[in-house]
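Every protein chain except one is present and positioned as in the full complex.
Chains: A, B and C, in written order; residue numbering restarts at 1 for each.
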């Protein structure tokens, strides 16, 4: 599947081009992008708003609902990449380092 | 930089292992993960809560603030990957398709 | 104006009746209501997503935009009242006590 060969850098370039073609750099300040990310995260939550916690797993058996939620997740990731670009950081390195920190905070049992 | 060689699949494996080592699969329902993603997105917003829109770009000149915001962004991405895993979708393919849809909705000028 | 004479208890009754008439008590668990409140808060943010901080004050000179944002704020308050009802607490007393706590945390200058 594409996730096996797509690098973070490639996805970042998709966003850079999308933003440049629309001259949206002026809107893409860190404050606006963090706000936009939170807005999309809320739209993603809407798909599970009134469901039970376990009931929400049944989405995997419903292709239409799964596709709709996937699109919201994609919008969240799009803004996460746009913010990565705006901040000029390395996302995978930042993630790896934060997960190492989280691993200390929440030690694996056994 | 690592983003040039790290694939989405690799980052997904980091999350799969982190979750498995802690036996957190039972908590990682789509509803809980969407909620967690929104919580982390809000923590990211806090870094820019009282700043002006343009002022928020100055974070790039302050390594300590940049690192702190990067860590929150990493937590957002961690939950986005965990939800990708829980939904069993291909993230880069879903993102590519959604961006194609957004490109129609917001045509590039010129 | 109505705010001068409307008590918190009256607004709470509005919500209690609205929920009872639709038999929505079963959906109104604290978890679902907190999630719903966050979703409405994000819809409120959308009205100011790409504006500058000072620019967002111009909404007061645009009756149509003001009415639209007001409706989102009302939805936020509706869920805040529903959660107050679900938790069975006194909202004005809780607010007064929390503001006293905040006043210690952020002392007034001079």
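In this section, a contact is a pair of C-beta atoms (placed from the backbone, for glycine too) under 8 Å apart; a residue touches a chain by one contact, two chains touch by 3 or more.
Note that this is a predicted model, so its numbers are computed, not measured.
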Touching the hidden chain in the full complex, which residues of subunit C are there? Just list them.
-> 1-12, 14-15, 18, 21-23, 29-32, 34-35, 37-38, 41-42, 44-45, 47-48, 51-57, 59-60, 66, 69-71, 73-78, 80, 83-84, 86-99, 101-103, 106, 108-109
Using the touch rule from the top, list residues of subunit B that touch the missing partner.
-> 27, 32, 35-36, 38-39, 41-43, 45-46, 49-50
Where subunit A meets the left-out chain, the residues are 35, 38, 42, 51-54
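By definition in this document, only the chains that are shown with their structure count from here on.
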Given the contact rule stated at the top, which pair of chains has the most C-beta pairs in contact?
-> A-B
Subunit A and subunit B are the same sequence; what rotation (0 to 180°, nearest 5) superposes their CA atoms?
-> 180
Per the C-alpha centroid definition, the whole-Å distance linking subunit B and subunit C comes out as 28
Which residues does subunit A have that touch at least 2 chains other than itself?
-> 32, 35, 38, 41-42, 45
